[in-house]
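The block underneath contains the structure these notes are about, expressed in structure tokens.
Apart from one protein chain that is not included, each protein chain of the complex appears where it belongs.
== subunit A ==
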Amino acid sequence: MSLTFDDGTFIRTEMQTPLPPPRRNVGAIGWMRENLFSSITNSVLTLLGLALVVWIVPPLIRFLLVDAVWTGSNREACLGPEVGACWPFIKAKFAQLIYGFYPAGERWRVDLVFFLGVVLLVPLLVLSWPHKRLNSFLFFVAYPILAFILLTGGNIDASNFLFGHFGLIRAVAGDAGVAGVRLGFWLDFLLTAALCVAVAYAIGRLAAGSGRGAARMTAYAFAGLGLLTLLWDIDFGLERVETRQWGGLLVTLVIAVTGIVTSMPLGIALALGRRSQMPIVRLLCVIFIEFWRGVPLITVLFFATYMLPLFLPVGVNPDGLLRALVGVALFTAAYIAEVVRGGLQAIPKGQYEGAMAMGLTWSQMMRLIILPQALTLVIPSIVNSFISLFKDTTLVLIVSIFDFLGQLRAAFTDPNWATPVTLYTGFAFAGIVYFIFCFGMSRYSLFVERRLNTSHRH
């Protein structure tokens, strides 16, 4: 079939059939030629890269594995001219790196918390697994309560709620108690709850015509708070372990997980607030976000630990770790808020209009339409914040909380293990541990990103 175009007209007589693409650059050689040696500059860069690998990797392997000392009970084993990593040091200090100064007899409690955490977290992370609702409830609600009881020992000393502070209850109920639970406190609690429900009812009645909803919400809030306090107040017979005794990986994980889990909803709320139509809400959110973004985390921790007690009334002295936790969570929330705001801004106006035109309420629109899309968009940045939070937990060292790295540095001072390679071994180990966590988060986020990417699927 020949067609000429000389006369400027053309009519196709036969449709073309699709052909396979040209077979060029196939196989390993072809791949290398295309990706590694495609030009002189690229060839030079490839060789330089190769040289760098040869320069770094073999000595690293020699230090960590080949020349490393694997057995020994003190520094004697790791002394010598050509000695690599001193792994017995890590072995000897391992428990300390994980638990800190947590009493040896009670460490099963930490193990149980770790174990439950993994058991509940893994099914939550596997997206295709069923029962996500129950799973989230267990992980986000039941687990923290249980972990608190296990780690601290529960049996918090709940004595005065509201009226107790004015000396009103003790006269009636005395100091009677059952299983570590002081009855006076609960009398106080119930009275306060009743009072608050009544006030909520009255306000609701005046403001909206019916106080039922407000009263019910208040009652639920008090019921939740009461259940929580009761669980923490009961004496389960566990020995109390002060947070001062916590340390090592336990503290690192407690700070990181609490920070991640609390900063996420807080950050989303702040982002929504910052985009709110209500000027005062918007202003408060802007002030909050800009304040926390404007100060370094070290300052926050320092302030929370050493300055805050100066401003609080005598006798009110929140736990040191709790203060650090709150600081880290609020700090991260501000960053998350800005990340989420970026995601919200990327959602086209049409999505809002589509949702509104269907009669969805604002919260339904946000929950079902806008946030799922916005959060999917910003997964990389959110995980970025979480990874940086995980690494920033090491800063709690300056307020005398001994996290993983803090325990490690404390271990360096042990004269029993003072060798030239102790420091290198320790930091190499710390590097590996932090890398495993951070790399894990990073890979998981990539997986989730791919799984949720439906919008551009064609």
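One rule holds for everything that comes next: a contact is a pair of C-beta atoms (placed from the backbone, for glycine too) under 8 Å apart; a residue touches a chain by one contact, two chains touch by 3 or more; residues count from 1.
To be clear about the criterion, contacts and distances are computed from a predicted model.
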>> Tell me the UniProt protein name of the chain this structure doesn't show, selecting from "Monovalent cation/H+ antiporter subunit E", "Cytochrome c oxidase subunit 4", "Succinate dehydrogenase flavoprotein subunit" or "Amino acid ABC transporter ATP-binding protein".
In response: "Amino acid ABC transporter ATP-binding protein"
> Which listed residue, A:30, A:318, A:354 or A:440, touches the chain dropped from view?
Replying inline: A:354
>> Considering the complete complex, identify which of A:307, A:368 or A:432 is in touch with the unshown chain.
In response: A:368
>> On subunit A, where is the contact patch with the chain that was removed from view?
In response: 348, 350-351, 353-361, 364, 368-369, 372-373, 376, 452, 454-458
